[in-house]
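Take a look at the following structure, please.
With one protein chain removed, the remaining protein chains of the complex are shown where they sit.
Entry: chain A
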Amino acid sequence: MLDNFINLYHGFYIAGDPFNILLMVIGILLGVIIGVLPGLGGANGVAILLPLTFSMSPTSAIILLTCIYWGALFGGAITSVLFNIPGEPWSVATTFDGHPMARSGRAGEALTAAFTSSFVGAFFAIVMITMIAPLVAQFALQFGPAEKFAVYFLAFASFVGMSKEPPSKTIVSMMIGFALAAVGLDMVTGQLRLTFGITELLNGFDFLIAVIGLFGIGEILLTMEEGLEFRGKAAKIDPKVVWKTWKTLPRYWSTSLRSCIIGCWMGITPAGATPASFMAYGIAKRVSKNGKNFGNGEIEGVVAPETAAHAAGTAAMLPMLALGVPGSPTAAVLLGGLLIWGLQPGPMLFVEQAEFVWGLIASMYLGNIVGLILVLTTVPLFASILRIPFSIIAPVILVICAIGAYTVNNNVFDVLMMMVFGVLGYLLKKTNYPLAPLVLAIVLGDSAEEAFRQALLYSGGSLGVFFSNGLVSSIMAIGLIAGLWPVISFLISKLRGSSAQPA
C-alpha cells in the first residue's frame, strides 16, 4: 500500500509538468465543448482527436484524452440544466431536477451542485482506483488464457444482465461487434476471413470509425428527427452562489456516498454511467425525505445522478488499466489508443509502464480539480455555444467527423464506412439496440477470440477448461449469473409472488 503512495507521488511529479497541465486545460475545454454539442460525445470526441496524439509521448497523450473525457462528463450537465437537453445519455437523469431548478431561477445553484457532485463522484472513484487497481493487476498477473476469456465473458455477460434493452437485442448488438472484429486477417492462422474478396476489408473494421459513425453521425440524424431548437435559460455563476450552494451540500452526504458506491460498482462492471445515474436517482427519490418533491427542482435530485455518473465514468478506467477490459465506450477508445501507442493494457502495464500508469492516475486527480475550477468559471461561455443554431452546427460536426474518420488510417474508404455506421447507428438506436456492447466487442473481439482459442488449444477443445480451477470457475459463475440475471430475477419475483399468495 505504501508503494502505491510513493508511486503516486512520483506520478504527480509527471502529471504536474507545466506542459501536461496545459494539456489538461485544453483537454477539459475541448471536452466540455464536445459534451455540450449534440452529435459529439465522449467516445467519438476522443476517437476523432486520437490521431492528433500520435506524435506525443503516451503519458501526455493519455492525459489530454482522459481530460477530454472528464470535460465531456462535466459538459453533459450544462445542457441538461440550462436547456433540458441531455448532452450525453448519462445526464438524462440530471434534467429531471436540474432543469426545473433553472426554470425557477436557480440555474447557478443547480450547476454548482452538479459540477461539485461530479467532482466528488470522480474523486471517490479515483481514490478507489489508487487503492484497488494495483491489487487487481497483481492478482490478474496469474491469469492464463482461460481466466482472461472468463473476464471478457463476465464483462459482456453483465451487459446482457444489466442493460434495460431486451437481452436478445443486446446479444445481437454485441455479436455484430464480434463478427466485425473478426473480419480481415486472422491473427492465429494468418488466413483471410469474411472479406469476400473485397480488398478494402483486408484490415477489418476499425472500431474508431465505428464509434465516430455510430455515435456521431447517428446522433446528428436523431437530433434532426427530433427537430430540436435550443431554448435555454441563462446562467450566471458567481462566487456567492457557489459558496452558498457549497454550504448546503454537506447535508446530502449520505445520498452522495450512496451514489458514489453505485457509480463505482456500475463503472467497474461495464454497465456504465447511464444506468448508474438512473439507479442513483431512483434510490435517492425513494429514500430521501423530500422524495415527493423530486422532479420539481430538488437539489438532491441533481446531486444523486451526477455523483453516480461521474463515479461510474471514472471507475470505468479501473478494469481498463488493470485487466485490459474497458468499462465504457470511451474507456474502450482510450484502450484502443494505448494499443496504437504500443502499450499493452492489462496487468503487465503496472509492472512495465509504472510511470505511465501512475502519471495517468495522478493526472486524474489534477484533471478533475482543474476541471471543476474551469467549468465553474466558464459556464456562460459554453451556454452561448449552444445558442448557435443547429443548421450551422450540424454540417460543421459532419465535417469534423469526416476529418476524424479519415485521419485514423489516412483512408478515404473509412469516410464512407463512417456514413454506413452512422445510418446503422440511427436504425439500431431507434429500435432499442444498445450501441455500447457493439463498440466494446469490436475493440475486444480479437483479444477475446485469442484467449478463447488459446484456452481451447490448451485443453484440446474441451470447454471444461473454463471450469478447470477455482479462479476461472468462479469468474465464469459470476458471469453466468450476470448474464442470466433477467431470467433469475424473473424466477425470484415469481417465487415470491406465489409464496405471497397463500399467505
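Here is the rule we go by: a contact is a pair of C-beta atoms (placed from the backbone, for glycine too) under 8 Å apart; a residue touches a chain by one contact, two chains touch by 3 or more; residues count from 1.
Everything below uses one rule, namely that contacts and distances are computed from a predicted model.
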The chain that is not shown, which UniProt protein name from "Cytochrome c-type biogenesis protein", "Na+/H+ antiporter subunit D", "Tripartite tricarboxylate transporter TctB family protein" or "Nucleoside-binding protein" does it carry?
-> "Tripartite tricarboxylate transporter TctB family protein"
Residue among A:8, A:127, A:175 or A:348 touching the omitted chain | A:175
Considering the whole complex, which of A:152, A:281, A:294 or A:426 touches the chain not shown?
-> A:426
Of A:12, A:265, A:341 or A:406, which sits in contact with the chain we cannot see?
-> A:406
Looking at the whole complex, which of A:207, A:452 or A:466 touches the chain that is not displayed?
-> A:452
Against the chain that's been left off, what residues of chain A make contact? List them.
-> 51-52, 55, 166, 168-169, 171-172, 175-176, 178-179, 182, 186, 188-189, 191-196, 217, 220-221, 224-227, 389, 391-392, 394-396, 398-399, 402-403, 406-407, 410, 412-413, 415-416, 418-419, 422-423, 426-428, 430-431, 433, 449, 452-453, 456-457, 461
